[in-house]
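Not every chain of the complex is shown here; the ones you see sit where they belong.
Chain lettering (A and B) follows the sequence in which the chains are written, and residue indices restart at 1 in each chain.
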């Protein structure tokens, strides 16, 4: 629980993030630019299971996003990590690697990452029966 | 068209960005700091036509801003590029260079760049007769 907000309010904020992301991805992919389309497709392929499993790869994406300090990328990978079963202790250990590698400049992004994780958790507990699934 | 918003609402958002930018520039230049004033003047001089034309230089500024991931700088150069006649296909090719050089971490900024470009276009189509001119 992130304090003041109700579960529904939190879910709304997560939903609004996802809606913008989804709407603009559609706009971008509607353009006739093959390099950008191929990049988006490659980006998806990158996190598929291979020699490393999906969970490890999503954690790699999360820590890379944190040290590069991109809030949207962090939110996306926090969400993906949660889907594939990363638990709270594992999240904070991944956060700790990003914090030590990237320094105190990472702290504001860490705050927002934890806030987003809190929102995801309170959204899913407000919607029992569909805890963290894409369906 | 950016979907939900009316032309007027889009114009407002662009106007609000420009108003803050303009108000704070005035605040900064009102200070008695010659280094900062000279930097601002140099920044303006940088994009004047020379061996390279203004359009090329504005595209350079745009791609530099995208790989450095600064939304305000991106918005500013998207706006300037539009003034000097960069068309949508050219924008997306410049975006594609920034995306490939800078990686997926650029994607959230690409989304906001396209959103801003959409807003500029819908604002100018809502104000026919003054499509995208400084005059």
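What we mean here is this: contacts are C-beta pairs under 8 Å (C-beta built on N, C-alpha and C of every residue); 3 or more make two chains touch, one makes a residue touch a chain.
All of these numbers come straight from a predicted model, not from anything done at the bench.
Engineer: Fill in the total copies of the single sequence across the complete complex, 2 being in place.
Structural biologist: The complex in this structure file totals 6 copies.
Everything that follows uses one rule, which is that only the chains that are shown with their structure count from here on.
Engineer: Per the centroid of Cα atoms for each chain, what is the distance between subunit A and subunit B, given in Å?
Structural biologist: For subunit A versus subunit B, the centre distance works out to 28 Å.
Engineer: Flag every residue of subunit A that touches subunit B in the complex, lowest number first.
Structural biologist: Against subunit B, the touching part of subunit A is residues 20-21, 23-25, 27-28, 31-33, 35-36, 39-40, 43, 46, 64-65, 68, 70-73.
Engineer: What residues of subunit B sit close enough to touch subunit A in their complex?
Structural biologist: 2-3, 69, 88-89, 92-93, 95-96, 99-100, 104-105, 107-108, 110-112, 114-115, 118
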